[in-house]
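One structure follows; several queries about it will come next.
Only a single protein chain was left out; the remaining protein chains are all shown in position.
And then chain A:
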Amino acid sequence: MTKRQSRLFFLVSTACFSLVFLALTLHSHTRFGELTNADKMDAQVIAGKDVWHSNNCINCHTLLGEGAYYAPDLTKITQQRGEAYLAAFLSNPSKFYSEQRHRRIMPNPELSETEIDDVIAFLDWVSQIDNQGWPPRPILVSGATFPGTNTQKASGVASSEQAPPAAAAAGEQLFSDAATGCSGCHSIAPGVDLAGPSLAGVGERARRTVTDDGYTGSADTAAGYLRESIVAPSAHLVGGDRFSANGTSFMPTNYGTDLDADQIDALVDYLSTLK
């Protein structure tokens, strides 16, 4: 190869690949609107993006997997944590995690209530971006919810008692299913409180709760209480201010509408087996 040829190689290949890159960029612009739901990008989302930037969030967290690796990824956080939880968390993160136990903690960003609402709206918009299905399975902030742990625990319960009804098995599936997301916030291991309280022994506990004087809901059976806590989480609050604020539970309220009646029945059956 002569110097002339090598120069030709450099110029021609660089020109060709630059052109292809530019053409694909132009084409991508015709798709961004649809892929990112640009129509839902209202003033609040854009204001939330400014809150995200001006607080330098990206230099601890990742978003769409990009950023720093010192704090959890937040791409799908609004699908794992309710708005009430996120708002309470952002107003005082140190209430939720212990620096002694987790070795690191989020400094209080000192956001106004409007800023908190804006940044949550922004994160919610991000969580809807069609990004090729990433992450392939939910990235949890905390807790030890190995898929296998749940199964072993549940079958251990089953073998010591009578065989659980078929619906309970379906409920167990639903509980750990990523789409339903229960296991993202609730562990069934004793003492493991995630964003929601541990549900270890909740079947037994439900029986005691409905007869308790402090019970504020309207159910009169254990199963009724379990159903109520799925569809109307604020009817009876447990666990203090880690899980609720101003009489409102942090648990999302969409399960009553997003799950159909059979699914809720199955979940109640499954939870009743946890003793």
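Following the convention adopted for this analysis, a contact is a pair of C-beta atoms (placed from the backbone, for glycine too) under 8 Å apart; a residue touches a chain by one contact, two chains touch by 3 or more; residues count from 1.
Convention: contacts and distances are computed from a predicted model.
The complex includes a chain that is not drawn, and of the options "RNA polymerase sigma-70 factor, ECF subfamily", "Nitric oxide reductase subunit B protein", "Glutathione-dependent formaldehyde dehydrogenase" or "ABC transporter permease" the UniProt name matching it is "Nitric oxide reductase subunit B protein". Contact with the chain not shown here comes from a single listed residue; of A:T14, A:T114, A:S218 or A:N254, that residue is A:T14. From the options A:I105, A:A167, A:A223 or A:V238, the residue with contact to the chain not on display is A:I105.
If you put the hidden chain back, the residue from A:S142, A:T180 or A:T248 that touches it is A:S142. Remark: the residues of chain A touching the chain excluded from display are 1-3, 6-7, 9-10, 13-14, 17-18, 20-21, 24-25, 27-29, 31-32, 35-36, 38, 41, 46, 49, 52-60, 62-73, 97, 99-100, 102-105, 107, 122, 126, 129-132, 134-147, 194.
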